[in-house]
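A single protein chain has been omitted from the complex, and every remaining protein chain is retained in its original position.
Note that the chains are named A and B in the order they appear, and that numbering of residues resets to 1 at the start of each chain.
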Amino acid sequence: MLLKTEALTKNFGGLTALNKVDFEIQESEIVAIIGPNGAGKSTFFNLISGYYPACSGTISFLGKDMTRTPTHEFACRGIGRTFQTTNLFTDSTVLDNLIIGYRSKTKMGMLDAIFNTSRARRDEGASREKATEVLEFIGLTEVKGQPVGNISQEAAKRLAIGLALVTEPRLLLLDEPAAGVNHGETNELAKLIKKIQQTGTTVCLIEHKVQMVMNLAHRIMVLNYGSKIAEGTPKEISNNERVIEAYLGGTAHA
Amino acid sequence: MLDGMKKSNAKLIAYGGFLAVAIAFPFISPNRYYLTVVTLGFIYAIAVYGLNLIVGYLGQLSLAQAGFFGLGAYVSGLLSLKLHLSFWISLPMAAVVTTLVALLVGLISFRTRGHYFVIFTLCIGVIINLVIEKWDDLTGGVRGLIGIPRPTSIGPIDFISLESQYYLVLFFLSLTIFVMSQIASSLVGRTFKSIRNSEELAATLGINVMRNKLLAFGIAAFFTGIAGALFAGYIRFIGPDISNPHLTFEFLLFLLIGGQATIAGPLVGTLIATGLTESLQFMQEYRMVVFGALLIIIVKFFPGGLVGAAMKLKTKIEKRMNKANKSVNAPSKGENHAAKNRGFN
Partner (left out) sequence: MNLLIQQTVNGLTLGSIYCLVALGLTLIYGIMEVPNFAHGHLYMVGGYVTFFMMTLYGLNYWVSAIISGIVLAVLGILLERLVFNPMRNSPSSNKFIAAVGAMLFLEASARVLWGSDFRSIPAIYDNVVVMGGVRLTEQRLIIIAGAVILMVALYVFIKHTMIGSTIEAMAQNRDGASLVGIDVNRVAMLTFAVASILASAAASLAGPIFLVYPGMGSLIIMKAFVIIVIGGMGSIPGAVLGSFILGLTESLGATYLSSNYKDVVAFAILVLILSIKPSGLFAKGAR
């Protein structure tokens, strides 16, 4: 088992955004989290990526407790993520984004930089190599020298995924990877996600495009009003009454 | 690759050119007065390089800079005046004490964000200023420290003449520029810039934001402390004014005129601004009428300062030339950039 949450809870002021969620992610599967708007999907993501701390409950990753671990440690331990609104270093190029993404794997410090030690050169070389490798994997070699402001929406989505991949995650969390791209591009992104899983990286994604989720995911968790209401294979989920009710009921717009 | 060599060669030429002119300056300077002005400008420039690391590269508007400058000057001044320590001990001591104080300040101030951070650091500057002014027994209060000894001679080299002091300051300035450009072109410098661009993304990628901020803050304070100590040894009279927030604002002005987050910016800005101030001596007290307005105009229209504007112009021309040459030889854009980032190694 890769990641496990127990009774994970988050309150904002008086509002319970996430209520006692138990969940497990197995090694090298693709799991999806779905639910109506405001169901707590992003909150769940933000908790298991260490973006903000849980109010109660626990998170463990590879058997180690991560509940009180600071944000930046999550990437070092092997959890990478993307954001719903594509988040990139807007003042640099595609390649430079990936190079800085590899920073947590390098060791060079201030003195290495000042004296340009062999470690500094090794680290810079390794970063460039890794960045180039990921660039090829996500299919953006063509635009590597472009400032990120110049590339297409779909390319930016790929780059955001690449940025998470550079950190060499065991678990990759994707927050609506296909939001705002057209049908053809969605299929391309689904292929990329499949490819990532085939290299042995576990993928967990939030997605509104049901078709994509049903084709891609091995397992699905459904959240509604901050609580888990169902979990199972795509087939089980599509026949689950509570799920159908949640989507068709009061919080109609999904 | 070839392009990279060209780029680093160009950089070497720029540094070499600067050094050659700087070394020759005492011989070509028409009078000694210019030499004193430039020496002082160099000392300020070192402090502005420190500010550049925090404001320019790290993107945190810290306003404690003059406080750290004053701290460096007073630590060095007091050690050599009261304990009769050699300049070569009091200078590193000043740098170390300033760094330690800055790290302590950073540990608290970096937990605050946005305007709180700016106000917090400003208050630290004010506190240092007030303590220096009020701690009469130690610092001499408003009277200041008088008769600070000159930098101690090293073997046959003494620092009595104006020229020798100029070269001493030039040595430290070159050291500062070297260190800053090494940092800027390395992964460490890029890490700082990534924090400036998006703290949350940097943290998500596993970058320890707090540690990197402290690192930049510490290095900046280290050089600011050195600048303070050099000031004390050069002017040999220091008062609480040198830690006044007004000096921080001047440093900020120098930085913005030259261009933040550039290597040449702090030196260019400091020399031009101090030069202008000196040539407009008659309006010494009123120069802020011009500079205050200038600050607003720069921050609105030329956030990259002079060096930033020059670089923009250069890429524009290069682009046009590239277009013209495209049919002859078209280097891939990516390669070009990769080479540039390797920079001065």
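The rule is simple: a contact is a pair of C-beta atoms (placed from the backbone, for glycine too) under 8 Å apart; a residue touches a chain by one contact, two chains touch by 3 or more.
Because the structure is predicted, anything quoted here is derived from the model rather than measured.
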item	value
Chains shown that the absent chain touches, full complex	B
Hidden-chain contact residue, picked from the options B:H84, B:K300 or B:K323	B:K300
Listed residues B:K11, B:R150, B:R236 or B:R287, member touching the removed chain	B:R287
Touch with the omitted chain, as defined above, among B:A22, B:V131 or B:I235	B:V131
Chain B, residues in touch with the chain not shown (by the definition above)	55, 59, 61, 108-109, 111-116, 118-120, 122-124, 126-127, 130-131, 134, 136, 245-246, 249, 252, 256, 285-289, 291-296, 299-300, 303
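We adopt the following convention: only the chains that are shown with their structure count from here on.
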item	value
Centre-to-centre distance between chain B and chain A (centres being mean Cα positions), rounded to whole Å	40
Interface residues, chain A side, partner chain B - complex	49, 51, 70-76, 80-81, 83, 87-93, 95-96, 99-101, 103-106, 108-110, 112-116, 120-121, 123-124, 127-128, 141, 144-146, 163-164, 166-167
Of chain B, residues touching chain A in the complex	179, 182-183, 186-191, 193-194, 197-198, 200-209, 215, 219, 332-338, 341-342, 345
